[in-house]
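Every protein chain of the complex appears in place save one, which is left out.
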Amino acid sequence: MTVFIVKRLLGIAVTLMLIITVVFFLVRVAPGGPFDQDRQVPAEVIAALDAKYHLDDSLPQQYLDFMGDLVLRGDLGPCFKYPGRTVNELIAQSLPVSMQLGVLAMLLALAIGIPLGIIGATRQNSWVDTLAMSVSMVGLSIPRFVLAPLLVLVFGIGLYWLPVARWETWRHMVLPIFCAALPTAAYVARLTRGGMLEVIHSDFIRTARAKGLSESRVILRHALRGGLLPVVSFLGPGFSGLLVGSLVIERIFNIPGMGRYFVEAAQNRDYNIVMGITLVYGTLLMVLNAVVDLAYAWLDPRVKLEEP
Amino acid sequence: MTSPAEPTPHRPQSRGSERAALVDAEAIGDLEQIGGGHSLWSDAFRRLKKNRAALVSAAILGAMLLGCIVVPELSQWDYAKADLELGPTPPSAGHWMGTDYLGRDLMVRVFFGGRISFAVGMIATLVSFVIGVTWGGIAGYFGKRIDGLMMRLVDVMYTFPFLIMVILLQVFFANKDGALHELFKSSIRPFVQDASAPSWFPIFQICFIFAALGSISWLTMARIVRGQVIALREQPFVEAARSIGVGHWAIVFRHLLPNSLGPIIVYTTLTIPAIMLTEAFLSFLGLGTQEPLASWGLLTAGGAETMAIYPWLLIFPALMLAITLFCFNFLGDGLRDALDPRMRKD
Partner (left out) sequence: MALLSVRNLQTHFFTEAGVVPAVDDVSFAVDRGEVLSIVGESGSGKSVACLSILGLVPDPPGRIVGGEILFRSQDGHEPEDLLEVSKRRLQQIRGDRIAMVFQDPMTSLNPYLTVGTQLVEVLAVHQGLTGTAARRQVVEMLGEVGLPAPERRLRDYPHQLSGGMCQRVMIAMALLCQPDVLIADEPTTALDVTIQAQILALIDERKRSMGLAVLLITHDLGVVAKMADRVAVMVAGQIVEQGSVDAVFRRPQHPYTVALQRSIPRIDDPPGRCALAAIEGLPPATGALPSGCPFHPRCDLAMPECAERRPADREFEMTLDGHITQHRVACHLEDLGGTEKRSTDSLDEEPAGG
């Protein structure tokens, strides 16, 4: 297993290098730089700023500088649009917020989706099942940016229960987390139901019943392990989807997370922020993927860990 | 001593499966009791017909599509014509769905937007279908190294939020001064009068979206196709085809893929709503459909901002979007149940 981990980490490092390089050249090749966007600024000022940030160096030179800073000092460079701040600072501030949102939302999605899916599977075709699946279908069909204002209207403004912006107390977190979690919960419910259904009809479940085990023991001890495998596989792309969804959530609820900075930075051509955030997203997800693979191998003894 | 007590059958039997029963019934000459054909497709079709939710969904979708094509043509209002004095008004006799900030009739915009949403959904799905099927078909058929390499790539791409890349691409390349836009304009120049007219930019934007969205959603399709092809390529009929000299490409495209159509169709039906949702998401971020065009995503995003004051601006497009997504999902579910006997909810 150590071999697996080491090989995986290496693979991740290589892929990240690749991604960084691609994005690096991508953003610089596109028209427009960080300082030409403001029409008020005269050309000499732009030139001076470009020179200060070495944006007038040749591309390969810029690349080497950037990679050098990154690898040797872990320095992602300065923010072009927020003078005086570095990308590292920005990320250090906003990443924990986004992670909180993401992790809590994922946990909530699992906590809602898995039981819902199990109930649907064990009471297949009953009214409970139909209700659960219809609700999850609705959850999948409403975009987060419709759900969010709706929830805000109902719970925030209408009922004065929960505040609707910023991120200070736990009360602030309820709506955004809920909003982020619901569509994912819907998907988890369907996955769980599908996985459980397939396991429930297999031979070894029949054996478990023939042994005289109670139904709850059959489901929880025997069926669940196999039935949840699709959900485990989904954790990787699921979390990735959550992060993407958080772009919307952070904007609507005015949460100072990474996502909010990302689109802005892209539109402002703030290269370093874009690179930094892309790097963080990429690392997060690839590490998560490796963990998921480990978890899957642990759950299903028939699976052998594959080296990347 | 072991000996088979089963009589030698005239046709292969499978334990209790419905299809075997139908074949047997035919042998005994009792056709009218079971009814007509017994291929996988007619079986599936019959099961689908019994699934009322799926049928209703299909009907609604058909009606939607028709509406989107027909309503903007029949309506007296133009989707882009602004009436600044009028401004936003709630639904009335003249404007069944009310008007938006620029005084444009919402109903026409909703149905016109439907055209774009459907088009994006279907074309991007087509793109993902073509890429995914080809990729998965090749990987599954040739196996070993090629398969390993191709699917490794898929695995790596699967967890990375390619939407992030799409956003980047969208922001950096789908803009007016970009090289791609120039490319687009020059390629349509032979066909249109004024290729530089500003109205071509939104269309360029949309074409970009087709390509971008299609190129990020082919991954699962490739996996599904690969799985199917791997299961099928060991079948005797493939060996038979190969032995009479049928080439590799012909085998993949004429034999293996048509037999894998079941899950492919199901997944395609489920991809369309996913893409429509993604387009809505991009429009919300300002990276999707642009004014003066409309799409359900753009309309919903716009309406969401002023939800409390002008609720109709959100409700109508959101409803159309939700109903369409809902129906596609139900239809996809129904198709899956109909085509996979094991998953049937009997």
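Per-chain numbering from 1; labels A and B assigned in written order.
Criterion: a contact is a pair of C-beta atoms (placed from the backbone, for glycine too) under 8 Å apart; a residue touches a chain by one contact, two chains touch by 3 or more.
None of the values given here were measured: they were computed from a predicted structure.
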Query - Contact partner of the left-out chain, one of A:9, A:70 or A:213 - result: A:213
Query raised in the report: Which residue, A:52, A:123 or A:225, contacts the hidden chain when the whole complex is considered?
Result: A:225
Report task. Determine and list the chain A residues touching the chain excluded from the picture. Result -> 201-204, 206-214, 217, 221-222, 225-226, 299-302
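To be clear about the criterion, only the chains that are shown with their structure count from here on.
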Report summary line: Rounded to the nearest Å, the gap separating the Cα centres of chain A and chain B is 24
Report summary line: The residues of chain B that touch chain A in their complex are 152, 156, 158-161, 163-164, 167-169, 171-173, 175, 177-179, 273, 277, 280-281, 284-285, 287, 297, 300-301, 304, 307-308, 314, 318, 321-322, 325-326, 329-330, 342-343, 345
Query raised in the report: Which of the residues in chain A come into contact with chain B in the complex?
Result: 15, 19, 23, 26-27, 30-32, 124-125, 137-138, 140-146, 148-150, 153, 157, 194, 197-198, 201, 236-237, 240-241, 243-245, 247-248, 251, 262-263, 266-267, 274, 278, 281-282, 285-286, 288-289, 308
